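Left out: one protein chain. Kept in place: all the others.
Chain IDs A and B follow the sequence of writing; residue 1 opens each chain.
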Amino acid sequence: MFGEGILKGLAETARNAVESFVSKERLTTVQYPEERIAPIEAARVFPFLVYDGADWEKGLRCVACQICEKECPPKCIYIEKSKDKKPDALGKQQIYPAKFDIDISVCMSCQICVEVCPFEAIKMDTQFELSTDDRFGGLLYDRKELARSNEYYHQIHPTEAAEVDARLAEEKVKSEAKAKAAAAATAARVAAGQTVAKADAPTTKPSGEGD
Amino acid sequence: MSVVFYLLAGVTVLGGLTAVLLKNTVHCALALTVAFAGLALLFLELDAQFAGFAQILVYIGAVAILVVFAILLTRGSETPKDGVFSRTWMAGLVVAAAVFAGLGWAVIQSAQFLPHETGAPPVVTVEQIGNALMGRYVLPLEIVALLLTAALVGAVIVAMHEKGDIK
Partner (left out) sequence: MVTMLDQIFVLLKHWLVSFLPLELQTPVSVLISVVAIIGTFPALFALTTVLERKGLGRIQNRIGPNRTGPFGILQPIADGIKSLTKEDIVPLSADAVVHFMAPLVLVVAVFMGFAVLPMGRNMELVDMDAGLLFFFAIGASTELSVFMAGWSSRNKYSLLGAMRAVAQMISYEVPLLMSSVAVVMITGSLSLVKIVAAQNQYTWGLPHWYIFTPWGCAGFVMFAVAATAETNRSPFDLPEGESELVAGYFTEYSGFKFALFFLGEYLGMFSISGLGATLFLGGWSAPLQALQFVPSWIWFFSKVMLSIVVLIWIRGTLPRLRQDQLMNFAWKFVLPMTLLNLVDVGLWRFLGEGWIRWVVCSVLMLGAYVLMARAGMRQEHFGPRRYRYADS
């Protein structure tokens, strides 16, 4: 029937208009500064450096390997290695970045730095309200401004952070087991060397070591 | 012969004059529209409501638009290179003067034969016009309608889609 489509359309829009006062799904406006929608978990804006523990300098995971600096497509990361070393999460002495600058006016949020970091040291933040009227200095973030704690990381990306922590803990356990095995092997070798030295004496006790 | 009459007559004559003296053809068409409006107001001043409003509706609302479209769709919108006066303006002036003299004589002659006004002029209502059109003047009305229909059909034929080879 001619004109039926128009009437159906009119009914639909009327329904839309009336129900927009009562139901949330018919009024999708979020009035921005007063109301905000929570970002989804995989949201990413600009990178930040993760540190474990309470002291950001001591707990910084980054070891200045410069892989992210080399892989960054617009080359917005600038790293300077330190001259001394500090112990890292696994207890080994590692160098750390004396300078770690990211120019967020250049950064394109591609997440490549996160993907290539072998130490889970750099992750993506979700803050986007970073406007400043200092166009050059204000958008160049240094090491201190970029460092955020692991607890913060858990807050913004819970599943990811849990995964990373599990992986790091596993690595820690493995490395500790390896260290223990290596220490045991060294001790055994030392003990074997001593028993070999003692083997000049006629009594030879068969050592646990096989040939 | 009141002030209003002189004012309106002045507007009409001015509109007509500028319609022939201006260089830009669309300006001329708009000046002609002013002349039409002046004429309509003259009708209204004489209490001929139907004639005045019909003048506005038909002339300004349709004929002026038609003139303007015709100017735009042809090349009349270009300003003439040789100026607005043609070379044979003398002959044109003579012809115009002759026509004006003839019309003026006819009007003055007829004014002599009208009865002198006694009392107020009759107020012609739309109803009377309608009755006259449908009663005494029905034949001219139908002939004009036929003419308009012919014009309409002709326009449609010239502009029509060809259905010949499209199957």
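Everything below uses one rule, namely that contacts are C-beta pairs under 8 Å (C-beta built on N, C-alpha and C of every residue); 3 or more make two chains touch, one makes a residue touch a chain.
All of these numbers come straight from a predicted model, not from anything done at the bench.
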| item | value |
| --- | --- |
| Listed residues B:L46, B:I65 or B:A150, member touching the removed chain | B:I65 |
| Positions on subunit B where the hidden chain makes contact | 24, 26-27, 30, 33, 49-50, 53-54, 56-57, 60-62, 64-65, 68-69, 72, 125-127, 158, 161-162, 164-167 |
| In subunit A, positions touching the absent partner | 1-3, 6, 9-10, 12-14, 16-17, 20-21, 26-29, 31 |
